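Structure, as structure tokens:
What follows is an incomplete set of chains from the complex, kept in their original frame.
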Amino acid sequence: MSDNLSLTQLANALGAELRLAPGVDADYVISGLSTLQDAGPEQLTFLANPNYRRFLKTTSAGAVLVTAEFVEETPVSALCVDNPYLAFARASALFNTAPTIEAGIHPSAVVHPDAEVASSASIAAGAVIEAFAKIGPRASVGANCFVGEGSTLGEGSCLYAGAILHHGCQVGRDVIIHSHAVIGTDGFGFALHQREWIKIYQLGGVQVGDEVEIGANTCVDRGALGDTVIGRGVKIDNLVQIAHNVQIGDYSAIAACTGIAGSAVIGKHCALGGSSRIAGHVTIADGCQVTANTFVTKSIDKPGIYSGALPFADSQSWRRNAVRFGQLDKVARRVKDLEKQLKALSLDRDK
Amino acid sequence: MSDNLSLTQLANALGAELRLAPGVDADYVISGLSTLQDAGPEQLTFLANPNYRRFLKTTSAGAVLVTAEFVEETPVSALCVDNPYLAFARASALFNTAPTIEAGIHPSAVVHPDAEVASSASIAAGAVIEAFAKIGPRASVGANCFVGEGSTLGEGSCLYAGAILHHGCQVGRDVIIHSHAVIGTDGFGFALHQREWIKIYQLGGVQVGDEVEIGANTCVDRGALGDTVIGRGVKIDNLVQIAHNVQIGDYSAIAACTGIAGSAVIGKHCALGGSSRIAGHVTIADGCQVTANTFVTKSIDKPGIYSGALPFADSQSWRRNAVRFGQLDKVARRVKDLEKQLKALSLDRDK
């Protein structure tokens, strides 16, 4: 809900100290957010990254969220805060442009008589809610979503259009699940029998903690036995694969296109960069950071930053080095050989 | 359909030899499956991986699937089989927790009058079935699925909620297609004309063999000319891309996040690890295993295990080596140069 707020209201809402520009009134109205470069007189902006300081002097914003250090050089009204990026995040909620969602069940939604839908919840057009599902107060189920038998969507949680929550999945409060995410699809489990694959039915479910966000087209497999578990406050981007029986610790963040194989355990407060890959049954300690495009092939037992991506190059240079990579073991042996020969030669000389 | 089965019934169903624990009756009822560590007295478990043997002695399970070798040390009732993992797979079907699907067409489904739906098939709420599509006996089309014109879903096959089968796609018997998989989307084909892309309409379809499983959010492109072909018993995980005119041989398995480019031919009984990449027009022989995160850039003509992923490291060590990678060709030349100089020096000395 995009809103109009006076500088005073904003200062109060964001816990900021207001320093008005000359001639500006505390009732001056702000109606949106923008960047330092693009903000107009009705917009609020922020200076969080010092690299953008050069844009401060010429900003046309109505007001700027800054730390005390930059108040003086702010040419317009300043809202002084300790952490402008955090204040910007909070302001983004005040000026959210997303349509408001109204309570009630759309007539084209199909809600099983044995499902429980809170009166303050919203069930959009074409959504299908199966038996014994529970949709909590102020929760919303978007257009053409599916909630399977016995699954729960907690208070204030939201499934965007097309999101799917299969049977036996428990989603906490204030969770956001984006479009076409699939929660509780079968894990990939088969036993070989005479060179054919025999399906292992996936009997577990998925537990999603409070305040989790799960991106569009992301998959979270149900457990084979026992549940796949996404901890509290975890944030998962788009097109991520979370395999069966993975556990993700509280407040970890996982960027887009990442794949986590079965039974991997990610600690709390971890950050996995985009396109990272975590092997099955691996454990990652709390507080680890895995940079983009890294393949974690074994457990990590202490916090730190871990990497595994090569720098690219123009194709010609790249090819030269890539060919050498295929000779690396031989080159290393030749170096060892050279060392031996040189030592022999030196000894010889010293005789 | 989760079930209650006596030990005798289980032994019969799984072809196991029953060895009752002292004081336990053959009518003792089992109602589910769990791991050796977590199973309670009403649950069946299994010992397949010898690494878990240490959990056997203290298991609280009602019964354990074991090989003859471990019967003696099983502290509870044992179901003795040749292959406990296979028996566990079969037991998982007996204790499946997925909701049962009832035959019939939901009133909110939209079935074209020229479509053919078997009377024992199930069409869930919001599903859309186009003209001349055929839905076989006991097949099921989940909520909000789409089946395009002239496509076939074979006997006993299942589209989970949101799965899409575009026009001209033939799906065999006992196939499982998970939520939001898209079968028969256009391949990526364009001709350049004056630096603009001219679309090549994709005129082929997709053939999916019997007993195939295709994961959530996976894409299988329709052929450009002729069909994309997924062989019998192939298992494909989530978020996999299968491009136009790819052929996948019978009983191959493809883990999540893998991408297979156009016209690649994968043999029978191959296994592609997660996030593997197969280049276009490449052929892979029967029986090949490609480990996770490997990019197969050219054809493989004999069975074997193939790899291409680097081990990760702490970022500091990684960076040091990654920088050296960019100098690899030069380093190799310096080694060659050293060898020459050393040879000259040695010859010199030997004069």
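A and B are the chain letters, set down in written order, and residue numbers restart from 1 in every chain.
Just so we're on the same page, a residue touches a chain if its C-beta (ideal position, glycine included) is under 8 Å from a C-beta of that chain, and two chains touch if they have at least 3 such contacts.
As the structure is a computational prediction, the values presented were derived from the model and not from experiment.
Asker: With 2 chains in place and all of them the same protein, how many does the whole complex in this file have?
Answerer: In total, this homomeric complex is made of 3 copies.
We take it that only the chains that are shown with their structure count from here on.
Asker: Please give the residue numbers of chain A that touch chain B in the complex, ascending.
Answerer: Residues 108, 110, 126, 128, 130-131, 144, 146, 148-149, 162, 164, 166-168, 180, 182, 185-186, 188-193, 195-203, 217, 219, 221, 224-226, 239, 241, 243, 257, 259, 261, 277, 279, 290-291, 294-297, 304-311, 313, 317, 320-321, 323-325, 327-328, 331, 334-335, 338, 341-342, 345, 348-349.
Asker: Within the complex, which stretch of chain B touches chain A?
Answerer: Interface residues on the chain B side: 32-35, 38, 83, 85-86, 88-90, 92-93, 95-99, 106, 108, 124-126, 142-144, 160-162, 176, 178-180, 211, 213, 215-217, 233, 235, 237-239, 251, 253, 255-257, 269, 274-275, 292-293, 309-315, 318-319, 322-323, 325-329, 331-332, 335, 338-339, 342, 345-346, 349.
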